[in-house]
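Removed from the display is one protein chain of the complex; every other protein chain stays in position.
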Amino acid sequence: MLLNENTRAKYQAEICPVLDNRVVSPGYHRIQLQAPAIARTVEPGQFVQVFMPSRHSQMLPRPFSVYRADPAAGELTLLLEVKGRGTALLAEVSAGAALKLLGPLGRGFPSPPPHSLLVAGGMGIVPLAFLAASTGAPGTLIYCARTAGLLVCPRPELDRPGLSIIEATDDGSRGEQGTAADLLSRRIEGAGAVFACGPRLMLAAVKKICRRAGVKAWFSLEERMACGIGACLGCAVATTGGYRRVCRDGPVFPAEEVILDE
Amino acid sequence: MLLNENTRAKYQAEICPVLDNRVVSPGYHRIQLQAPAIARTVEPGQFVQVFMPSRHSQMLPRPFSVYRADPAAGELTLLLEVKGRGTALLAEVSAGAALKLLGPLGRGFPSPPPHSLLVAGGMGIVPLAFLAASTGAPGTLIYCARTAGLLVCPRPELDRPGLSIIEATDDGSRGEQGTAADLLSRRIEGAGAVFACGPRLMLAAVKKICRRAGVKAWFSLEERMACGIGACLGCAVATTGGYRRVCRDGPVFPAEEVILDE
Amino acid sequence: MNEKTFKPDLSVNLAGIALDNPILAASGPFGYGHEYRELIDFKDLGGIIVKGISPEPWAGNPPPRVTETPSGMLNAIGLQNPGLEKFLAEDLPQLRGSGPRLVVNVVGCSLEEYAEVASGLEGAEGIDGLELNISCPNVKAGGMAFGTDPDATRRVVEAVRRRTGLPLLVKLSPNVTSIVAIARAAEAAGADGISLINTLGGMLIDTGQKKPLLGNVFGGLSGPAIMPVALKMVWEVAGAVKIPVLGMGGITSADDALQFIMAGARAVAIGTGLFYDPDLPAQIKTGLIEYLKQENLTHLGQLEGAARL
Partner (left out) sequence: MNEKTFKPDLSVNLAGIALDNPILAASGPFGYGHEYRELIDFKDLGGIIVKGISPEPWAGNPPPRVTETPSGMLNAIGLQNPGLEKFLAEDLPQLRGSGPRLVVNVVGCSLEEYAEVASGLEGAEGIDGLELNISCPNVKAGGMAFGTDPDATRRVVEAVRRRTGLPLLVKLSPNVTSIVAIARAAEAAGADGISLINTLGGMLIDTGQKKPLLGNVFGGLSGPAIMPVALKMVWEVAGAVKIPVLGMGGITSADDALQFIMAGARAVAIGTGLFYDPDLPAQIKTGLIEYLKQENLTHLGQLEGAARL
């Protein structure tokens, strides 16, 4: 599929050879793809729609944040959790096969100011890992989950100069004990901005803390999608400006605009 | 799945490791399975229901005649043509995987008397190859198709002592030129019985020739199936005795009972 | 509660029929059960609903009668059945005492025919209930099915009610504007429970032959494809009648069964799913027990309508 020549390429469909698919933790796959066009322009916080591998499956594409992009090598990496039928099918894809991707989609994070705090809950790590890797002075990454087994992102892939990483679990099985909110409250003083992705309840707590501290926050949201490009209005979330599309108006929204079930 | 211990095992479900899957001609696969229970009791003309390989596909099982059975080794071989979604999925199965089979199902051929003629049209070769291989004095096998490319059954797998094989194509591209009817009419004199499997039009012609010559004939029929065991009444064919089930009352029927759209 | 010994109770009472577990074989796919007996442990079924029985034998439709569709299938069996007499003489004795509760699906082309089958089954040993299939063409009303009109529904249910003391389920067709109106009519006429849904009308065309794929042109769509439609109808009907609902349509997992129960069904039936995997009743039973344990519930009944709150 080619874009109409007369339109500026904002997003496009690309047939992407799978370079590698490995299990990083049971039920979690890291899939590396050859996707030069998307890798060249994707920004942290943007996502791709992955179409189903089998020509026999009549299924909706699935949205995944970009985990890493190497524009020079034309490589794109996704990190995915097997949750249902779609992710199970994708997890079975092996190197040598190809996946059709549509991207880059949506609006990513703004550039983090100095002393930013990145707050990731569970798989919320994906867009924040990309953000941390793309920024000069990424600040601090708070990486939380219920328990150690859910901190699936390989630590060496997070480590980078200038980034201080704080791991935490609700049950204390790894890193500090406490929730994202606990950890954030202790560090919000003097933060440049907060960038967060994770479960709704976590975001609601983060929002409250940032509002109190007067620190600007940005959230990356998730919603079930169909088209992924803004046409079908399927991925609406409630905002102060009415229903907005996660896929086109987001997935990154200013925290103060997002209405969570607070 | 196990049978109720107190029922005599007529058919049963068996998880069968795939030993080999090879293309015998483009779009035609020969799949060899480890299926000791079925291989032990299956008779020529009986079939199996093959359940779909993926736990994600919600699809009906597909019926296939048994092509070869080796009771000693516990091996079963199928020969299948890729026609639609189901056969495409089965064709992708590789050695090491396993398929669930239900069988042996249906009523097979009676034992051929001396000087029998076996008439196979296209994939109709499958049950007749098994019949020819299981009989002391199989007689003559007439193997027809529209054109050479459709005579997909590997010749070495058909050859056996006491069996004379006549290949024929409508267009003369391999073997004699002519239809099954042409070839049969020339040989029906003095035949012990006729065993046929193939397209409806071919069977209709065979029926007429056998009736005229006063030779008893047996046909193996196909119909779309759901349960495969006789419960759902989905696979009905019209017979002189009313609608009968291909899966339970057949697939082999006496030719004179079968009502074809003659 | 002790994790180890704790065994949740799956039994339910469906319209006066006491079921060991809430999983029934739906009418049709299971035939009269003989064939599946070699394949399925009947202990995994709470009940069996046998294929529709009419007063006289019916021949059924010309082939092809079935075909696969995306996540579903079409069937146009045409209610082929041996008729009341042969069913009583040959099929019922084989099923009697096989374990699951036995429900007989009743069909007819007129009020009289329905009533005749109900009378004929009255007093026959081993029958635990009737299921009235009112999606049959009403020959006296120009072939429109009884179940597409509340008034016709009321009349046929009343006619059968007068002839039977057995628990009476009425099975509804989904091909209607208001399923609730039909269900209420059945309840008012004396039904003890509502079964739904029967198949959705559908067809496919063979483009190679340029003709309808089924011998009967039209058939009934069943399987996972229709589950969302079935679930909505169960939800609506369970909220509108006081009698219990037997839910069906596309169930192929314990999660599917739970969705029906949480929508308000008392029990569930499985049709097409049995073709995909005859092991399904066992799998669903295990899955239900696991879910109850995980939620620390002692009775399946505690989940009835749980999603409605």
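We call the chains A, B and C, going by the order they appear; numbering starts again at 1 in every chain.
To be clear about the criterion, contacts are C-beta pairs under 8 Å (C-beta built on N, C-alpha and C of every residue); 3 or more make two chains touch, one makes a residue touch a chain.
Keep in mind the model is a prediction, meaning the values are calculated, not measured.
Undergrad: Where does the absent chain make contact, in terms of the chains shown?
TA: Listed by label, the shown chains it touches are A, C.
Undergrad: Out of C:G46, C:P224, C:P244 or C:P281, point to the residue that touches the absent chain in the complete complex.
TA: Only one of C:G46, C:P224, C:P244 or C:P281 touches the chain omitted from view, namely C:P224.
Undergrad: From the list C:A188, C:A282 or C:A306, pick the residue that touches the absent chain.
TA: C:A306
Undergrad: Tell me which residue among A:A97, A:A137 or A:L233 touches the hidden chain in the full complex.
TA: A:L233
Undergrad: Quickly run down the residues of subunit C that touch the omitted chain.
TA: For subunit C, the residues touching the absent chain are 69-72, 74, 148-149, 175-177, 200-207, 210-212, 217-219, 221, 223-229, 231-232, 235, 250, 255, 258-259, 262-263, 291, 303, 306-307, 309.
Undergrad: If the hidden chain were put back, which residues of subunit A would touch it?
TA: 1-4, 7, 9-13, 51-52, 58-61, 85-86, 102, 223-227, 229-238, 242-243, 248
Please note the rule applied: only the chains that are shown with their structure count from here on.
Undergrad: What chain lies farthest away from subunit C once each centre is taken as the mean of the Cα atoms?
TA: It is A.
Undergrad: Could you put a whole-Å number on the gap between the CA centroids of subunit A and subunit C?
TA: Computed value for the inter-centroid distance: 46 Å.
Undergrad: Provide the C-alpha centroid distance between subunit B and subunit C, rounded to the nearest whole angstrom.
TA: That pair's centroid distance is 35 Å.
Undergrad: Two or more other chains touching the same residue: where does that happen in subunit C?
TA: Residue numbers touching two or more other chains: none in subunit C.
Undergrad: Of all residues in subunit B, which are in touch with two or more distinct other chains?
TA: Answer for subunit B, listing residues that touch two or more other chains: 85.
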